[in-house]
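See structure below.
And then subunit A:
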Amino acid sequence: MTQSVLSIRDLTVEIPTRHGILRPVDGVSYDIAPGEILGVVGESGAGKSMAGNAVIGLLSPPARIAKGEIHVNGKRIDHLKGDAMRRLRGKEIGMVFQDPLTSLNPLLRIGDQLTETILAHLDVSRSEAEKRAVAALDEVGIPGAAERITSYPHEFSGGMRQRVVIALALCAEPSLIIADEPTTALDVSVQAQIIALLKSLCKERGTAVMLITHDMGVIAEAADRVAVMYAGKLAELGSVRDVLTTPRHPYTDGLMGSTPLASRGKKRLHQIPGAMPRLDNLPDGCAFHPRCPFAQDTCRADPAPKLSDGNGAACWFPLSHAEAVA
Partner candidate 1 sequence: MLAYIIQRVAQSALVLLIVGLVAFSMFRFVGDPIDNMLGQERTQADIERLRTQLGLDQPFPVQYVKFLTGAVQGNFGVSYRQGRPVSDILMERAPATLELAAVSGFLAIAIGIGLGVFTAIRRDGFAANTIMSLSLIGVSLPTFLIGILLIYLFSVELGWLPSFGRGDTVRIGGWTTGFLTESGLKALILPSITLGLYQMTLIMRLVRSEMLEVLRQDYIRFARARGLRDRAVNFRHALKNTLVPVITVTGLQLGSIIAFAIITETVFQWPGVGLLFINAIQFVDIPVMAAYLMLISVMFVGINLIVDLLYFSIDPRLRADRTKAH
Partner candidate 2 sequence: MTEMPLPPDAPIAVKDPSRLSLALQSDFIYTFKHSPVAIVSFVVVVLMVLAAIFAPLIAPYNPFDPASLDLMNGFSRPMEPNAFTGDTFWLGTDDQGRDVFSTILYGMRISLFVGAAAVLFAMVLGITLGLLAGYLGGWTETIIMRVADVQLTFPAILVAMLIFGVAKGITPVEYRDQMAIWVLIIAIGLSDWVQFARVVRGATLVEKNKEYVQAARLIGRTSPSIMLKHILPNVLSPVLVIATISLALAIIAEATLSFLGVGAPPTQPSLGTLIRIGQGFLFSGEWWILLFPAVTLLALALSVNLLGDWLRDALNPRLR
């Protein structure tokens, strides 16, 4: 197996508050291989974005990495500060945000935003950077890239803007892209295009992708493997096929049941009772037990077991395939 692009070990993010320390990310470990797309799913507040921010070093204080290690291309980066971390951003790790309307600076031409990013990381002349900017726009499928380079963000539609954002994230050729809900703010009609674009660009270049989303449909379509997060912890990790067809964690099972998938036919949508607990009010034992239909005394007393090396479900009583269907 080749060396993974991103490797997270026991990552824990803490936010100290008046009422104690919150752990939006708690002991999470996973790897992403070159060219692989790892989908990270979970409800809002499950810690999936926070993990992405921790990787790129953009946690907003007072949130901080309290424990664990982050390696990118074999290099440990979680302790890097200031300029050392800045050099990695854009160059090794690119990021795509949720809302293309707000992630582009409205007052700067998109060409200028591209060239400044290229110049910040690559040792090229300004004219070369401009050439690359046009190429980057062309690559993400913006028609007439050479002319559009002088346009301002407001002159593009939402889908086109997200293409520009992807061009910006990829223009310094990072080996890892963190895409945080890249399609949530878009029209349904363009969502698929953007996902397809992201997928093909990354496969071509061998870029690893951390695709953060709450949309199981997006995962099914784009991801190779999937990590399910619940209340800051990893609930389940595995290949898309395994997790989607035979979920082993009751939470994943519930998530699948509540997602309308064409392949499931007209079966009634299932709901997970209750809501994810607030981080300052986590139950004892497994965080999911109050909502879990299979919860037993062990689940109420002891924290869920850690995932055994890189695969499986963090559950005392993982579902067997037969139960999952029910």
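Assume contacts are C-beta pairs under 8 Å (C-beta built on N, C-alpha and C of every residue); 3 or more make two chains touch, one makes a residue touch a chain; residues count from 1.
Quick note on selection: all candidates are chains of the complex that A comes from, given by their letters.
A quick note: this is a predicted structure, and the numbers were derived from the prediction, not measured.
K.L.:
Contact as defined above, complex as supplied: which of the candidates 1 or 2 touches subunit A?
P.N.:
Every other option belongs but stays apart; subunit A touches 1.
K.L.:
In the complex formed with candidate 1, which residues of subunit A make contact?
P.N.:
56, 58, 86-91, 94-95, 97, 99, 102-108, 116-117, 120-121, 152, 154-155, 165, 168-169, 172
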